[in-house]
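What you see is the complex with one protein chain gone and the rest in place.
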Amino acid sequence: MATRAEFLERIRREARRTDGLFTAATATRPARPEEAAEAVRRQMAERWPEALDLFRREFDRVGGVFHRAADPAEVPSVVLEIAREEGATAVVAWDPPVLGLDLRPRLVAEGLAVAVAASDPADETARRRHREESARAQIGVTGADLVLAETGTLILLSGRGRPRSTSLLPDTHVAVFDRSRLVESLAQVGILLEALHVDPARSMSGAMINFITGPSRTADIELTLTRGVHGPKHVHAIFVAAP
Amino acid sequence: MSEGLLNVPFSERAGAALGDRFLQEALTIATTKFIDLRKDSFAGFPEGDALRDQARSIKEATLQKLDVYLGQLADNVERLGGRVHWATTGEEARETILQLCRDRGVRMAVKSKSMATEEIELNEALEKAGVTPVETDLGEYIIQLAHEKPSHIIAPAIHKTKGQVADLISEVAGRRLAADPEVLTAAARVQLREKFLQAEMGITGANFAVAETGTVVLVTNEGNGRMVTSLPRIHVAVMGIEKVIPSMTDLVVFLAILARSATGQKLSSYTTLVRGPRQPGELEGPEEFHLILMDNGRSRQIAGTLREALYCLRCGACLNVCPVYRQIGGHAYGHTYPGPIGILLTAMLRGDESVKELAHASSLCGACKDVCPVRIDIPRMLIELRERLDRQKIAPWAERFAFGTLRRVLLSPAAFRLSSALGRVLQRPFLNNGRLTGLPLVLSRWTRTRDLPPVASRTFRERWKDLQ
Partner (left out) sequence: MITCLGDLFFPEVGVAMVKLLRRLGVTVEFPEGQTCCGMPLFNSGYHPDAAAVAARTVDLFAGSEHVVVPSGSCAWMVKAEYPGLLAHDAGRRAAALALAARTRELSQFLVEVLGVETVASSFKGRVTYHDSCHLLRGLGESRCPRALLQGVKGVELVELPGADECCGFGGSFSVRLPEVSTAILGKKLDNVERTGADCLVACDAGCLMQMGGGLSRRRSRVRALHLAQVLAGEEKA
């Protein structure tokens, strides 16, 4: 096998043989991403109501179900309602400090099993247990790091106390967010992603970012649309109104 | 592709496809649906045209410094704890994966849809080595069960009826399932869920890889891309070198147009950004991440006539509008990549000789170029491929002779007039109610199914005298 140097040299040689097909440019990146991100946040602090309206429409369009809670204390009731509708008996959730609320008191009292992700450095036993809990649960409750209105998309970072499978294994995914998460356009998401990666070790504790736009779907059998192929069949978003 | 299939001439493979009534119906329904979805999506998206121009520009600019961006990508992946492998050929890419399986005791590998792995025929190699590959994209799973190849870049099983799918999935389930997509999808979900949780290795392709951050990007709808990159302890991504892009700002340009071009969605259900193996403190994620950068004939085209084909996003839009693809489907092309872009990619990967028939499997209508999100000028490159085939004398002697004769006639008005006079005489036995039918030799290919107007009793230049 070629070494890295040999491999790249071959490509360099080919690229040098021509000026290319036309004068071309990559996209213009923000010169100071963190400042640009701050500007987006300031903009959204004003525009969040419009963004929320747009999000509701687009989220509905991709098959999501929207809910509203006045404050974090109301969220468990909304989750309970969803659980009742789905006949769910087990819930898995992000670590309460990460989620910003603890579902356990209310839900356990109503007879549901609730597992939460641990934020401590995990060992094999903890990993295995979490995987089983996640696989058993019918509902997975997460936060949302960004909520993209233009496309009805929830953007989730993985990491400590915020595992990937919570929004993937259960049949139903519920994401909780407030106004500070809303952005309007993909272009803004681009700016925020640039900012996030300026010092990734500081800004992210995990290796994955997921953009989730509605439930899992396929049309591979005679072009008939079906949901819940491998990922969740249902996606809910709970907007917490309190600032 | 299996040698046997390619021993049958293309025209015969095409003929078989034309005679397959279910395939014809399935192709019409599927391609029409995709065309309409794409059209509607871009109709409500005025920024779309400018974004396509920009996407093309980004791809071209990246190619101009491809070595730099690949180096940057590799540095970042390694900084994150991932390993980069430099595979000049498909063989090397396969061998890298097999070696990993041997070293790590991998017995089962779950795969997310990847044309790059189809290109190198990875599944066969894995099976021979005693590793079970499991395709998890529903369409790919179906054709894997059927021991077939995909017939479309993004909808691999459109040539299968739900009855056929029911047969395949029922056999795995061990009981008779209804030919209902909901039922079958639910069954596949259960069958494959087990595999995701058991497999030691997950194998994906990469829609993009961001050089600036070391991120591999997967665009999917089913969730298998997420499963495969989070549950098994090893993740291997196989990537053509042309998939690298410079930054996150570039990425969102492509995300804005890719799903729209493929399925008419604003974004697919899942866009997954993977930065190396799991971080310390993550409960889930692979322990190891391997990125295989694969050349397999691509770098030769950087300064070659097929350079533009390196922009391809594998969206399948060109397949859906191609009048030839719409009639014959993917299998008749006989290679991994079908449709208009498939002809170019096949030439790129397997050389000019491999497309001596396929280069002419196009009426040059230009519909593909119209819909390509990165504006690849496929018709132009098909003509250039034909030019190369003629120059290298790969085209048949009789054809080259015929066109040589044509040239002589077209360069001499006297010869042209003589040909028309000759034509008028020779055609008499074939005149039938003012039309030509039953013509001999190569022209019989026309008159088998269509009438031909006769050479006029007075050509225009003969009538011009009366008009002066």
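Going by the order they are written in, the chains are A and B; count residues from 1 in each one.
Here, a residue touches a chain if its C-beta (ideal position, glycine included) is under 8 Å from a C-beta of that chain, and two chains touch if they have at least 3 such contacts.
Fair warning: this is a prediction, and the values are worked out from it, not measured in the lab.
One chain is not depicted; across the entire complex it touches B. Checked against the full complex, the candidates B:Gly130, B:Gly163 or B:Pro413 give a single residue touching the omitted chain, namely B:Pro413. Residues of chain B that touch the chain left out of the display are 11, 14-15, 18, 323-324, 327-328, 360-367, 369-370, 383-391, 395, 399, 403-404, 406-407, 409-413, 416, 420, 423, 435, 442-443, 445-446, 448-456, 458-464, 467.
Methods note: only the chains that are shown with their structure count from here on.
For the pair chain A and chain B, the distance between C-alpha centroids works out to 31 Å. Touching chain A in their complex are the following residues of chain B: 26, 29-30, 33, 54, 56-67, 70-71, 74, 80, 84-88, 92, 96, 136-139, 142, 155-158, 160-162, 165, 181-182, 184-186, 188-189, 192-193, 196-197, 212-213, 221-224, 226-227, 229-231, 241, 245-253, 255-256, 263, 265-285, 289, 293, 295, 299-300, 302-303, 307-308. Taken in their complex, chain A has these residues touching chain B: 1-4, 6-12, 14-15, 17-22, 24-30, 58, 62, 117-122, 126-127, 130-131, 135, 150-153, 158-160, 163-165, 168, 186-187, 189-191, 193-194, 197, 200, 204-224, 226, 228-232.
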